[in-house]
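Each chain you see keeps its place in the complex, though not every chain is here.
Naming follows writing order (A and B), and every chain is counted from residue 1.
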Amino acid sequence: MKKIAVFTSGGDAPGMNACIRAVVRTAMYYGIEVYGIRRGYNGMIAGDIYQMTSHSVSNIIQRGGTILKSARSKEFMTKEGRQKAFEQLQKFGIEGLVAIGGNGTFTGATIFYDEYGIPTVGAPGTIDNDLYGTDYTIGYDTAVNTALEAIDKIRDTADSHDRVFFIEVMGRDSGYIAIQSGIAGGAEIVMVPEVLTPISEVVETLKQGWNRSKSSSIIVVAEGDEEGNAAEVAEKIKSRVEIDIDIRVTTLGHIQRGGIPTAYDRILASRLGLGAVEGLMNDHKNVMVGIIHNEIVYTPFRDTIRLPKPINEDMLRMVKILST
Amino acid sequence: MKKIAVFTSGGDAPGMNACIRAVVRTAMYYGIEVYGIRRGYNGMIAGDIYQMTSHSVSNIIQRGGTILKSARSKEFMTKEGRQKAFEQLQKFGIEGLVAIGGNGTFTGATIFYDEYGIPTVGAPGTIDNDLYGTDYTIGYDTAVNTALEAIDKIRDTADSHDRVFFIEVMGRDSGYIAIQSGIAGGAEIVMVPEVLTPISEVVETLKQGWNRSKSSSIIVVAEGDEEGNAAEVAEKIKSRVEIDIDIRVTTLGHIQRGGIPTAYDRILASRLGLGAVEGLMNDHKNVMVGIIHNEIVYTPFRDTIRLPKPINEDMLRMVKILST
């Protein structure tokens, strides 16, 4: 393998730049030429491709977002789009790809390989931590800490005013951010998509707290919770709880995607970037590089796409015990 | 004056604890007994009052919220409520009050003085910075920095995806937080209640940016903007702009009220707490202590309540120049 390219695709996540840096520096270290593709598959189709060197990635390890920009591409879902993309890669002589993104990105890469034989190694870049094949994904630790900082701030106000706060965090299909930020934030209840928390149970917990004169509470709700988003859940509670509780709702929103990556995310991203390049060198294809139990592993895209990543139900048990 | 009491009232703001600490320590320094009243006027009515010492305020200067808790009181708006409050203060022998809060609090204190002759010196505690009689209010600098951190994070995502973000910050009647966080965050446009920004102007600015291939933009909207909240403004823009811009909306919400106070807020709060006690000692009553041009000043409550605090329109001019 003499020439490879790297791109970011799907939602951006803190640590993507650290991963790009590791891909570029590792390639340089092994004497491989490395190219950057801007705006994901869109840039691949448009030929928005440039050669990168060590200097290209100086002083980016600490930056949120992605210097290669990211996008979702409808055109790459068409045969014509992929044909153009292949021609562009041919033009530059690119023989392998590192794709930093999630399952949408990996699905595209699989089809592309079947059609044109260009191998891709994926790196899991998403704040949701919902990818099978790795303990953690790039951006997840930062997102949890961002959510936690927000919860800490809100608790100041909740305590000062004896309020109950419903805080909605990201996680469409996954309760990872909710559970970790909830435990770390000392939440009384955490509601996640994977496990139903009945409204009656929430009402009961609030009433018990009230009777113990626990006057303020934090309830963390994942955006994909079965009972609805935080505002909907709060409405249901308000209509059921008979005591005079001051209930507020806040949705953390897009701040969870950005920010300076934590040490954990930078190191994870660096290891995965290095592992992705070494994976390509060792003829891996259609696999995602991950870290499980502190070891680099390569998992086929078909598994990362097909298999669910269960949450640790012990964690939900812990929320209950610690809010005693 | 031998015995005074301190309380916080209205919305909590970072730095209130630093102010409480300064009130307590200053009173101790001058040999005055000092009491804390919990939950504002509600606690005054209920007699939720306790003696404070230097130890009571150890290690609180860095904490958000208020250790005395805060509340809005309907009962204090009744004659019966105030009668009860007076009786409680009598019981403890309290001769003067320091009220940390805003105009609602000061209005109550004025009526209370007219009826019972207990003097109050107010300290401006509100993140909105909308009080006449002081350059800055306690909590404002922290709120601006909290909003700014959020804007910084969102810009990472905006840049990575070439998006336009409408970010709603707090400020029902006041654009202070919007303007300062907008300038500091490099916003292209800032919309405030005090000055109408026509939708057509926003559309024009976005189009011009688009033509200069400025692909991402941040628009900060104060919650009290005349054109509506951020979601409403964004809707209007979407229907008018003909180009294919990816527009997102986020509302920062309650995180702006909490958090560790900045150096500025802690120092301001400390100076005002000291100034409030010295004000009571010098027979000030029905006044708010403030800092104007770095000097302590006392402004009658009737002026802080009656007079508007204009924003600096030079700042709006600066937004325009700096987004060139």
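Basically, contacts are C-beta pairs under 8 Å (C-beta built on N, C-alpha and C of every residue); 3 or more make two chains touch, one makes a residue touch a chain.
Just so you know, these numbers come straight off a predicted model, no measurement behind them.
Oligomeric state of the entire complex in this file, given as copies of the one sequence with 2 shown: 4.
We adopt the following convention: only the chains that are shown with their structure count from here on.
If each chain is reduced to the centroid of its CA atoms, chain A and chain B end up 35 Å from each other. Residue ranges of chain A in contact with chain B, taken from their complex: 8, 12, 14, 39, 63-66, 69-71, 146, 150, 152-157, 159-162, 165, 248, 250-255, 257-259.
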